[in-house]
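A protein chain is absent from this complex, but the other protein chains hold their places.
So that you can tell them apart, the chains are marked A, B, C, D, E, F, G, H, I, J, K, L and M in the order they are listed, and the count of residues begins at 1 in each.
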Amino acid sequence: MGVALGAGLAVSIAGIGGGIGMGIAGGKAFEAIARQPEVGGDVRTLLFITLAFIETLTIYGLLIAFMLVGKA
Amino acid sequence: MGVALGAGLAVSIAGIGGGIGMGIAGGKAFEAIARQPEVGGDVRTLLFITLAFIETLTIYGLLIAFMLVGKA
Amino acid sequence: MGVALGAGLAVSIAGIGGGIGMGIAGGKAFEAIARQPEVGGDVRTLLFITLAFIETLTIYGLLIAFMLVGKA
Amino acid sequence: MGVALGAGLAVSIAGIGGGIGMGIAGGKAFEAIARQPEVGGDVRTLLFITLAFIETLTIYGLLIAFMLVGKA
Amino acid sequence: MGVALGAGLAVSIAGIGGGIGMGIAGGKAFEAIARQPEVGGDVRTLLFITLAFIETLTIYGLLIAFMLVGKA
Amino acid sequence: MGVALGAGLAVSIAGIGGGIGMGIAGGKAFEAIARQPEVGGDVRTLLFITLAFIETLTIYGLLIAFMLVGKA
Amino acid sequence: MGVALGAGLAVSIAGIGGGIGMGIAGGKAFEAIARQPEVGGDVRTLLFITLAFIETLTIYGLLIAFMLVGKA
Amino acid sequence: MGVALGAGLAVSIAGIGGGIGMGIAGGKAFEAIARQPEVGGDVRTLLFITLAFIETLTIYGLLIAFMLVGKA
Amino acid sequence: MGVALGAGLAVSIAGIGGGIGMGIAGGKAFEAIARQPEVGGDVRTLLFITLAFIETLTIYGLLIAFMLVGKA
Amino acid sequence: MGVALGAGLAVSIAGIGGGIGMGIAGGKAFEAIARQPEVGGDVRTLLFITLAFIETLTIYGLLIAFMLVGKA
Amino acid sequence: MGVALGAGLAVSIAGIGGGIGMGIAGGKAFEAIARQPEVGGDVRTLLFITLAFIETLTIYGLLIAFMLVGKA
Amino acid sequence: MGVALGAGLAVSIAGIGGGIGMGIAGGKAFEAIARQPEVGGDVRTLLFITLAFIETLTIYGLLIAFMLVGKA
Amino acid sequence: MGVALGAGLAVSIAGIGGGIGMGIAGGKAFEAIARQPEVGGDVRTLLFITLAFIETLTIYGLLIAFMLVGKA
Partner (left out) sequence: MGVALGAGLAVSIAGIGGGIGMGIAGGKAFEAIARQPEVGGDVRTLLFITLAFIETLTIYGLLIAFMLVGKA
């Protein structure tokens, strides 16, 4: 029982923060572009990097979840 | 028992953050467009990318949930 | 026991964030339209896309819930 | 035991977010109408669509709850 | 045991969000009327619709609770 | 055991949101009256309707609680 | 065991929201009176009504708690 | 076991909201008096009534706790 | 076991809200005195009354805790 | 087991609110002194009283914890 | 088992509020000093007193934890 | 059972804070660049360092999770 | 079992508040320095003291955790 539960929680809990964080970062980026359209390129690059960093937090959980599912 | 519970939690917990994050990002995008209509194209592209990134957080959970349901 | 509980949680937990997120996005859209009525078309299209993206987060849960109920 | 508990949770948890989200959306709509009475029609249509989208989140839960109660 | 617990939770959890949401919607309506008394009719109609939508979220729970109590 | 616990939770959980929601609605009403004393009648009527709507959310829970106590 | 626990929770959980809600309503009333002393009578009447409505939310819980204690 | 736990929770959970609510109400009263010293009498009377109302929420819990302790 | 746990929770849970509430009330009092030094006496008296009211919320819990410890 | 757990919780839960409350009160006091240095003496006295009141909330818990530890 | 768990919780739960409270108090102190550098001495003394008061909240927990560990 | 659950929680709980923290840091960086485009280089370097520091918090969890999975 | 769990919780729960508190204190310090660069020395000293005080909250937990691990 614990293996499936562990896998399910590993892949999903980090997503709570990830989703909110991505929303905040994205929202602030739109705001910055609307205020200073000429920094659009800079902000876009940094936004992708920030989103990618947040994505990795969940991918670690996905990794552990795969390993646990393999043992279920 | 644990398998079904794990599958149910895997697919849904990340959605808490995902839904809130998408709402924040979308809302900020409307605000940006209303303030600077000429950056609409830029913001729209970035909004789709942000939403897609958040979507993936839940899709990882869906993936694990499918794998767990297959074992239930 | 776990199957029904898993199905119930799968379909409902993501709804917490989904409902709040939709409310934020919708509310910000009304605000944007009230400030700049001429971007109404743009905002409406983006609002529908945002709502649809959030909807999918719960539909994944519905999918898993159906699969679990079938096994109950 | 689990079936009744699952049904009860399926129909009610999503309502937490749904109620708050509807309240935010509705409240922002009143604000928009008070600021720009002439966009009232647009906002009203969008408000109904937003409320309907949020409603569906709970209706999915109701659906699963009915299916579970049938098995109780 | 589970049936009574499920019925009790079904009828009450959605009320957390419902109560807060109704309070936000109502409060914003008073604010809008105080700022623009002439949109009072419009806002009142929309307020009733919003409150009714939120009410339904709990009524679904009441429905499931009745069905569960019948089996207790 | 579950019956008494279910009855106790049914009547009280919805009260969390109800109390906060009534406080928000009432507080906003006082604010509106202080800003625009001449809309006092309108706001008072709408406040009563909002409070009544929120009250019903708890009364549903009271109803289920009575039914459960009868079976305890 | 469950009966005492149910009685204890029935009488106290609603008090969380009730206390906060009364505090918000009362605080806003003082603010309104300080800003517009001449609406003091109106606000006082409405404050009592709001407090009474919130009080009833807990009294329902007290009622159920008495009934449960009688069976303990 | 449950009786003592029920008594302990009955007397303390409502205090969470009560303490915060009293703090908000009291704080707002000081603010109102500092802004409009001449409404001090009115605000003081209303503050006492608000505090008394919040106090009763906990006293109901104390009542139930006494009754439960008598049975422990 | 339950008696000690009940006593421990009875004396401490109300303290969460009490501590925060006292902090809010005290902080607002300092603010009021800094803005209007001549209302210092009034505010000090009301602050003591507010703190005393909040204190009683925890003292009820202390009372129940003593009674429970006596039975442990 | 329950005795130690009860003692541990009795002494620590109230500290959550106490710590936050003291921080808020202290922070507001610094703000008041920076805005009106001549009320420094008044604010300092009131700050000590507020901190002492909050301290007592935890000391009650310490008292019960000592009594419980003596029985462990 | 309960002794170790009780000791662990006794020493750490109060730290949640303590850490946040110290951060708020410290942050407000920096703000006050930046706005009115000449009150630096007064604010520093009060900051130390506030931090010391918050520290004691956790030290009570440490005390109980030591006593419990001695019995483990 | 506990090993898988421990591994799943180790890798995911820290992600809640990590995701939100990265979103806040990233969002503030976009804001800073939009306000002062010439500090873009400085901010970008510091943003990477901040993101890397937050990343390590989760990597520690990943490390422990790997070690636990190896024992599962 | 309880010993390891107690040790794990002792060292980590206080860190929730500690991390947030340090972030608030640090952030406010940067703000103060940016507004009044000449108080930089004062603020830096106080920041270190505040961080050290918060650090001790977790170190108490580390101490208890070591003592518990030694008994595991």
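Heads up, the rule we're going with is that a residue touches a chain if its C-beta (ideal position, glycine included) is under 8 Å from a C-beta of that chain, and two chains touch if they have at least 3 such contacts.
Note that this is a predicted model, so its numbers are computed, not measured.
For chain L, the list of residues touching the undisplayed chain reads 1-3, 5-25, 27-29, 31-33, 35-36, 38-39, 42-43, 46-47, 49-50, 53-54, 56-58, 60-61, 63-65, 67-68, 71.
Within chain M, the residues in touch with the undisplayed chain are 1-9, 11-31, 33-35, 37, 40, 44, 47-48, 51, 54-55, 58-59, 61-62, 65-66, 69, 72.
In this text, only the chains that are shown with their structure count from here on.
Remark: chain K and chain M have CA centroids separated by 9 Å (rounded to whole angstrom).
Contact with two or more other chains is made by residues 1-3, 5-9, 11-25, 27-29, 31, 33, 35, 47, 54, 58, 61, 65 of chain G.
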